[in-house]
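Omission of a single protein chain aside, the complex is shown with its protein chains in their original locations.
Let's look at chain A:
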Amino acid sequence: MMTKAPFEAVVADHGATVLRVCRAVLGSHTDAEDAWSETFLSALKAYPELPAEANVRGWLVTIAHRKAIDVTRARARHAIPTADLPERAGPDLEPSDDAVWRAVRSLPPRQREVITYRYLGGLDYATIAELTGGTAAAARRAASDGLSSLRARSAAFTLGIDE
């Protein structure tokens, strides 16, 4: 029988990855940190039932992706329409990463999901296909299309991604 690691080891091993995923989806550091906290709280709650042989990283990345989307929706609900859109100063954002996040966020959902899982979550295409449905080949194609799109915006340069 496999033994399950103490949850502390899960946080230590995957905390940084989950924060990267949350930031990729949300951009804002404050929102990303809310999503990070909700991800690990939710994971802690479900952890005793997680099978010992489960892919913990993939499981966390999936929760993180869902929580990040929850935060996005909550923000959209609370948004007040205004005639004049203020220039987003974004003191929360790292200038160097801002463009990348914006570019990733502007991709179609399927590409954004696959890129986030692949390049932030570090998951392989077979695992991504398990999480999102479809085949590994389709996931690879979506990532490739997403990267072309990012490259067209010169963001891939910042990503430093090689196919």
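In the analysis below, a residue touches a chain if its C-beta (ideal position, glycine included) is under 8 Å from a C-beta of that chain, and two chains touch if they have at least 3 such contacts; residues count from 1.
Going forward, contacts and distances are computed from a predicted model.
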Given the options "Methylated-DNA--protein-cysteine methyltransferase", "ABC transporter permease", "OB-fold domain-containing protein" or "Cytochrome P450", say which is the protein name UniProt records for the missing chain.
"Methylated-DNA--protein-cysteine methyltransferase"
Among A:Leu41, A:Ala74 or A:Ala152, residue touching the chain not depicted
A:Leu41
Among A:Arg23, A:Arg110 or A:Arg140, which residue is in contact with the omitted chain in the full complex?
A:Arg23
Extract the touching residues of chain A with respect to the undisplayed chain.
3-8, 11, 15-17, 19-20, 23-24, 29, 33, 36-37, 40-41, 44-45, 47-48, 94, 97, 100, 119-120, 122, 159-162
